[in-house]
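Encoded as structure tokens, here's the structure I'll be asking about.
The complex is shown incomplete by one protein chain, all other protein chains being positioned as in the whole.
Letters A and B name the chains as they come in the text, with residue numbers starting at 1 for each one.
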Amino acid sequence: MGILEVKGVNKSFGGLRALSDVNLNVEEGTVHAIIGPNGAGKSTLLNCFIGKLIPDSGTVLFDNQSLLGIQPHEINQLGVSRVFQTPEIFSDLTVFENVIIACFAKRDGAFELNAIVSVASQKDMHEKAKQMLIDVNMIDKRNEIASSLSRGDKRRLEMAMCLAQDPKLLLLDEPTAGMARADTNNTIDLLKEIQAARGITMAIIEHDMHVVFSLAEKISVLAQGTVIVEDKPENIKGNPKVQEAYLGGAH
Amino acid sequence: MLGLNKKDFGLLTIVIILTVFAPFILNPFPEGSALAQFNAGYPDLMQRLVIFGIFAIGFNILFGLTGYLSFGHAAFLGAGSYAGIWMIKLLTLNIIPAIIASVIVAGLFSLIVGWISLRRSGIYFSILTLAFAQMSYSLAYSVLTPITGGETGLQPKVSDPRIFDAALAEGTTPRANFFGMFMNDSYELSLAGWVFTFNVGYYIAAIFMVIAFYISIRIFRSPFGLMLRAVKSNQQRLNYTGIQSKPYTLAAFVISGMYAGLAGGLLVAMDTQAGAERMFWTASGEVVLMTILGGSGTLIGPVLGAGFIKYFENIVSKINESILQAWFSFMPEALQEFFVAIFYPFIGKGWHLTLGLIFMLVVIFLPGGLMEGGKRISDLFRRKSKTDSGSGKVAPEAAE
Partner (left out) sequence: MDAIILQILNGLDKGSAYALIALGLTLIFGTLGVVNFAHGALFMIGAFCAVTISRLLTLSHTVLDETRTDFLGKPLKVDVPYIYEIFGETAGNTIIDWSVPISILFAIPIMILIGVIMERGLIRHFYKRPHADQILVTFGLAIVLQEVIKYFYGANPIPTPAPEAFKGSFDFGAMLGLEASGIIYPYWRLVYFAFSAIIIGAVFAFLQFTTFGMVVRAGMADRETVGLLGINIDKRFTIMFGLAAAVAGLAGVMYTPINSPNYHMGMDFLVLSFVVVVVGGMGSLSGAVLAGFLLGILESFASMTVVLEALPGINQIIIYLVAIIVLLTRPRGLMGKAGVMEE
């Protein structure tokens, strides 16, 4: 049984059927990639996982709990962290503050009026935030303002923030979009390290086949709003259905 | 010390020293000298400096940290004033119940306004708060006249019930006090031509301001303050980090509303009157200006901004044409007339024009306010001394 189970999800916008009967099963501890040509419905599907869209029918279960109709912060509190296409960070705060916010969020929940203790006195949170920064190789940049970082470093920072929450599932939305080759390879290495060290389940939505085939243990191919193949990477490459979807034979 | 780090404790010490010695600092010129008009060391003005300091410190907790621009904070100050004056009329001339009531009433009022306004953000939020404030102002002038006194406002009368006080003799003026110390009592110290005034009301308000400042430091340095800054920076990321931003912003809104109520209560304690004009949108605009002029989001900026505005309001309003003429009297007559004509619209009753101009200039050229200005100047000097010593590299700032 998977940690994230998507069953029979349908979603239409007006007359356009964006998702039709999508089934997906992400096994715990694996890296699962969702690929597909442009307009296949990848973003729509992702938005159904994170509370932004509610499907017309079907279920999305995380740890046997439905994710439908609950707020983004509640989904996160359940253990789903998200990495965005363009890194979403607190750009006018320092790198260290960015990470410690995530640590507090993990400890205190959605709201806690901690107005009297000082941040500096919370030693355990400091230790944790430092450890996260060490894990992503950012510790020497901890006092820099986040907006001054390079794109690759912003991605690292975002990863550190997600990891600080000990997520059960990490959703990555095109984590290497718009990156130079070197940064892309760096990110792949980073994800591999994290996966090796912590065994976090990851669901990656990705365009770049290089990234997908370097990371994924399982791949779901989405085309025209439905999953056409779900298989191991080595079986995907030669699959005629996939080639058809990518080469546009479906029309 | 007191749960503050060295730098913050230093800042608090500076504020304490400044407020304690304000009667000296604000009266640098000897009595009767030509420059005595620039003195600000008299009770009424000094009280206002610290009370509006409190107002601005509170506003900064909302605007400086979360970035939510409220255009209706004067409503909370006004509500606090009315609550305070009723305590003075009904219970006692001792200011303590008045101040407690003003904080509580303003807190409750801001809870309602905030709960509704914070459903929207950005410009919608600003307009909602403005609408609430204008609504309160209109109501205070019309329907609520039995509670607010309408245009005349409210003052304590000899005939008020005041259930905790002994009755006052007919013909005496009710004076607000703190366990027998009257707010408008002063001790004057004459020193070789200088006259320094130490006023009871000022020092009581100053104690409140120091406490208010201390609490704001604690809030700034707390995880709560950090979350508020995160709200300003990126709400989307905050939500996807498992945090709900509304309770945080609402808490900040109510805290800043309570600060405004405290300021309103203290105003009443000092001058024992309350009127609707304190709720007008210009009053809300003024506290915004104080905060950004000093530097929103900085600790001490709003205090400086409030002091700056209230000081110059007082000084500029006092300057008249003959003073202007005296200033430019060293020039040839034609030039003198020219300069007097240029400056005349900005002085005396023209204070609001000056205020508007300062407002624009600050937003255009110095969005970080005086604090940023000071930092730029000190950076300039630092860089100069660096290049002098030959090292071109700027050392990374070590702060945590």
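General remarks:
One rule holds for everything that comes next: contacts are C-beta pairs under 8 Å (C-beta built on N, C-alpha and C of every residue); 3 or more make two chains touch, one makes a residue touch a chain.
What you are looking at is a predicted structure, and each value in this text was computed from that prediction instead of being measured.
Among the chains on display, the ones the left-out chain touches in the entire complex are B. When the omitted chain is restored, the residue from B:Tyr42, B:Tyr311 or B:Phe359 that touches it is B:Phe359. Note on the undisplayed chain: of the listed residues B:Ser142, B:Ser329 or B:Ser378, the one touching it is B:Ser142.
Within the set B:Pro28, B:Gly122 or B:Pro161, the residue that contacts the chain not displayed is B:Gly122. Contact with the chain that does not appear here is found for just one residue of B:Phe59, B:Phe76, B:Phe109 or B:Phe132, B:Phe132. Where subunit B meets the omitted chain, the residues involved are 67, 69, 116, 119-124, 126-128, 130-132, 134-135, 138-139, 141-144, 235, 281-282, 285, 288-289, 292, 345, 350, 352-353, 355-360, 363-364, 367.
Heads up, the rule we're going with is that only the chains that are shown with their structure count from here on.
Subunit A and subunit B, compared by their mean Cα positions, are separated by 46 Å.
For subunit A in complex with subunit B, the residues that touch the partner chain are 50, 71-73, 76-77, 81-82, 84, 88-93, 96-97, 100-102, 104-106, 108-122, 143, 161, 165. On subunit B, the positions that touch subunit A within their shared complex are 3-5, 218-219, 221-227, 229-230, 232-234, 236-244, 247-248, 251, 396-400.
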